[in-house]
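Input: a single structure, listed below in structure tokens.
All protein chains but one are shown in place.
Up next is subunit A:
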Amino acid sequence: MVRLMRQLQFQIFILPILIVYTLFSIYPLIKSFVLSFTNFDGYTKAYDFVGLKNYDLIFSDDAIVSGMSYTLIFAFFSTMLITALAIPLALILDQRFYTSKLHRAIFFFPSIPSGLLLAYIWGFILAPISSGVFNKVLKELFNLGPQPWLSDPLLAKLSTIVVAAWASTGWHAVLYLAFLQSIPKDYYEAAAIDGANRWQQIRHITIPLLAPAMTISVMLLLTGGLKVFEIPFALTRGGPGFETHTITQVIVLRGISETQYGLASAMSIVFFLIVLLIAYFQVTFMQKREERNR
């Protein structure tokens, strides 16, 4: 009994966050699952059970197929780009120089404002007309005509990925920086005595010891990339056509705009399972890599 009371004393502290998590994550998920088998329209509380009809419709929906492919492209390439930029940036920010703290703050800053706000600002920079900031720079420097950064299918995809990388690289660099600073300096000193140059130290000490940070960072980037909404929506509104529609945008479109909540719920459930599966394989794979490096 005493043991039970002692355990309860600790578990009671979990209760508030458990309630919040249940209310805002578990309950909506269960509710979405139930609604995915209905023709709920989002307005009338009376709805009918339609079985698997909504799940059957998902893969014949052009928008969801297009949204799925763009979202996977976005998640994969933004993760690659941000990781490729964040690690070298973290190595630079780890050096001691006069303005190192200021530089850390500057690179971290873009992750503070909301994605929507950043994307609206980038909308002016990438405006496809000659008065767009980026097009003006290209004209001045290379005498190039205005480029359709947000309306050409390929350039629009590229622009959204680059803006996402600009917004998140600093945050992930700071994450790597935290892990970098926990690597004992002795390793580098021993390697230097053994004659290892800077590149060899990075290759054989820094990168392997950054593996846990990479697992976390890549998981956050992949799941965040798969759930992306704000940046592509604010930059291109999903256009041209369905070219930069994300899965989340399609879910909002089918659910709110078209009042097909049942179908949107089915999409959400399938999407949840896809994200879960990708995140599971990514974490398993990268954790095995960490173990190999030990």
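Criterion: contacts are C-beta pairs under 8 Å (C-beta built on N, C-alpha and C of every residue); 3 or more make two chains touch, one makes a residue touch a chain; residues count from 1.
In the analysis below, contacts and distances are computed from a predicted model.
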Looking only at the UniProt record of the hidden chain, which name from "Na+/H+ antiporter subunit C", "Extracellular solute-binding protein", "TerD family protein" or "SusC/RagA family TonB-linked outer membrane protein" is the right one?
"Extracellular solute-binding protein"
Which residue of A:28, A:110 or A:146 touches the chain not shown here:
A:146
Which is it among A:42, A:110, A:208 or A:224 that touches the chain not included here?
A:42
Where subunit A meets the left-out chain, the residues are 4, 7-8, 11-12, 15, 18-19, 22-23, 39, 41-45, 63, 120, 123-124, 126-129, 131, 146, 148-153, 156, 236-242, 253, 256-260, 263
